[in-house]
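One protein chain is absent from this view; the other protein chains keep their places.
Naming follows writing order (A, B and C), and every chain is counted from residue 1.
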Amino acid sequence: MAEIQDINALADRIPDGAHLALPPEYSFVPMQLVRCLIRRQARELRILCVPLGGLAVDMLIGAGCVAEIEAAAVSLGENGLAPRFTDAVLSHRVSMKDSTCPALHTALQAAEKGVPFMPLGGIIGSDIAANRPDWRIVDDPMGQGNGRILLIPAIRPDFAILHSPLADRNGNVWIGRRRELVTMAHAAKQTLVTVESFTDTDLLADEKTAAGTLPALYVTALAEAVGGARPLALTGCYERDDGAIAAYAQVARTDAGFADYLARTVGAHAPEAAE
Amino acid sequence: MAEIQDINALADRIPDGAHLALPPEYSFVPMQLVRCLIRRQARELRILCVPLGGLAVDMLIGAGCVAEIEAAAVSLGENGLAPRFTDAVLSHRVSMKDSTCPALHTALQAAEKGVPFMPLGGIIGSDIAANRPDWRIVDDPMGQGNGRILLIPAIRPDFAILHSPLADRNGNVWIGRRRELVTMAHAAKQTLVTVESFTDTDLLADEKTAAGTLPALYVTALAEAVGGARPLALTGCYERDDGAIAAYAQVARTDAGFADYLARTVGAHAPEAAE
Amino acid sequence: MTCKPEEFQISVLAGLLNQPHINHVAVGAASPIPGAAALLAQQLGGGRLDVTIIHGNANNAFTDGGRELFDCAGQGRIDAFFLGGVQIDGQANINLVGTGTYPDLERRFPGSFGSAYMYFTVPHVILFRPEHSRRVFVEKVDFISAPGISPPDVHRPGGPKSLMTELCLMAFDGARGRFRLVSVHPGHSLEEILDNTGFSFDIPDSVPETQAPSEAVLVQLRSVIAPEIAKTYPGFASRVFAITPEIREFEENVR
Partner (left out) sequence: MTCKPEEFQISVLAGLLNQPHINHVAVGAASPIPGAAALLAQQLGGGRLDVTIIHGNANNAFTDGGRELFDCAGQGRIDAFFLGGVQIDGQANINLVGTGTYPDLERRFPGSFGSAYMYFTVPHVILFRPEHSRRVFVEKVDFISAPGISPPDVHRPGGPKSLMTELCLMAFDGARGRFRLVSVHPGHSLEEILDNTGFSFDIPDSVPETQAPSEAVLVQLRSVIAPEIAKTYPGFASRVFAITPEIREFEENVR
């Protein structure tokens, strides 16, 4: 049974060193939960971007919470490079596992299906594959002369975290057409969800809402977080705050500017966090 | 652009010998389209049940339309064995490729993903695998000592056919939580859809309906067919007509009874069709 | 209170589900007795047990299509499942395809469904086959839809744990590949079981009688579980519990 609790209690479920899957930047990113993790000075997190990282990852890196990132790309989108990410990768303060979008989807699909690997077309000959000793290129294992193919190992993160507009009291979560979040939750050992609000209506009772719902079966715990994705967008609720993100992109270029940003937007513990 | 046309024109798109994927018995089965295929005396069809077959397959077999079936099981559910299927398989008048539910889902997922095969756990040591020369059991191709694993080749049917409660004028089709129909359409070269009705409202315009919609991008053509799944059920529209199916299960046990059933329910051409 | 055979079977199966490691039981298509047993176990456990009945939308939270049952099992999220068999042999191999020499069968049945996968992935598979005869319980099945045991180089977190029939309850020892008699249902004897079983199995020195449901359990079954299972299996509920369509309609309106 999915538990509904306070957002700080939700954040406390994630221990240091956890392997954490995050939605891509454009929507459903649990920014408020990320700020809780920064406040409690989470350490050595391994972040899996599904498949792209942005503001959330950049802030976690800057605050010293992250040991490793796996992603197809990390940026602030139209606001340019992710400054803390770029700096940390260039100075080898975090370990970066470069991937490509479909490989990340495939790795989670393999975990969803309970198989140790899944094949994926293309990619052979790229330096991405050349730098991934965990991937494997094999001759057509079906023996049908289809040539070489890449096998991607399953990824089963400790936690999937996301922010949704709506969940019901049973813990069923509205996902809409963002089905990669369903795969992410299926693949993860635990899924933690923040929501704008809870409804008393069972989302599974109506065929229309059921089609876009992640069942509570896959959800460990939930918390309410009004504006929980801000300053990023949340489909149907609010737009991306371009000004705020542009300002972040500017100030986070320096250690001091970033520390000041954290202190202002995340809270008092921030400066120490940005070690 | 998905074309909206008459149901007979829709049926005429399916040539003799076509490889045809059909939804499972409990809902979304295009029975009216199946009756059109029987009336026009389709021949040598290869039927892929996704993953179970029932009344539609049994009637197509009895009417002499089918050369081959691939399924995890074929039955009339609570109404017992599928009589024409059982008779045809025992007398080798159709070729039966015995499979198992997840292998059929996996084969379509492989086609959806554009890869030549996909692994699947379990199944090794069953006589299903022993009788499928197209499947392949290999030692862990990742070389990690995970033992043997089954590889299922992709299946890319010529046509996926289904009956939905609703489509819009652009050809977007309501699927709800029946996501295996989405995979079936992604995997098939063409998808033909009959619907209870068309709506002027764009199903993709609202996030709620979009989440349960198969986009027109995957739909070749559509036709209106009121009661198009009867006597089977259609989610949200009508229940299964147990009496009609029980009566079918009874009369279809004999050639004469089945011929009479076809004549009464499908039309004048039926007796000849049941050669 | 007198108790129908179906009620007895539901109660015994529910007891098998009442174990600390079973948190989620799934029930396949066309399985009213296992479905009712799962709901009864959930009720008796105070709602701790998650129940998924893959037949219609009642007690079915899946939203990812036909593959979700199998994916969910592959993820290790399903702890118990029920399987049957046209034939079942002493090594717990099950046959759902037909009798005779495949593909030249004498009798053809529907097919293997998902058995060949669920048998490997679900830790507690309960075999349920009421008919206890030498036609069903054979020395060796004619077709292995799903094998009872696997060699060590095949990843297999799941497998058979119990066998429930109209005569008795057996347990399966995967390491030895053999059934062991656990208890004999009231009114039946070891001799009757031996006469009607085509494979050999272990018989402990003392074999208890299978426990019949208490009156309290029968009351819960008839008052709480019957209307719930009627949402999925109206015909069964009507026949066994005399749940009428009017009651069903009422139930559907209030849920």
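Observations
The working rule: a residue touches a chain if its C-beta (ideal position, glycine included) is under 8 Å from a C-beta of that chain, and two chains touch if they have at least 3 such contacts.
Only a predicted model underlies this, so the values are computations on that prediction, with no experimental measurement involved.
With respect to the full assembly, the chain omitted from this view is in touch with A, B. For the chain left out of this panel, the touching residue among B:112, B:127 or B:180 is B:112. The residue from A:10, A:34, A:59 or A:72 that touches the chain not shown here is A:72. In the complete assembly, the contact with the undisplayed chain comes from A:100, out of A:100, A:164 or A:209. The hidden chain makes contact, of the residues B:151, B:214 or B:237, with B:214.
In the full complex, the hidden chain is touched by chain B at residues 1, 111-115, 172, 182, 186-187, 204-205, 207, 210-211, 213-218. If you put the missing chain back, the residues of chain A touching it would be 24, 26, 50-52, 71-75, 77-78, 81-82, 85-86, 89-90, 92, 96, 98-103, 105, 109, 120-131, 146-149, 177-183, 242.
Operating definition for what follows: only the chains that are shown with their structure count from here on.
Comparing chain pairs A-C and B-C by the number of C-beta pairs in contact, the larger count belongs to B-C.
Remark: chain A and chain B have CA centroids separated by 37 Å (rounded to whole angstrom). Averaging C-alpha coordinates per chain places the centre of chain A 40 Å away from that of chain C.
With centres defined as mean CA coordinates, chain C is found 28 Å away from chain B.
Within chain A, contacts with two or more other chains are made by residues 113-115, 207, 210-211. Residue positions of chain C with contacts to 2 or more other chains are 62-64, 70, 74, 121.
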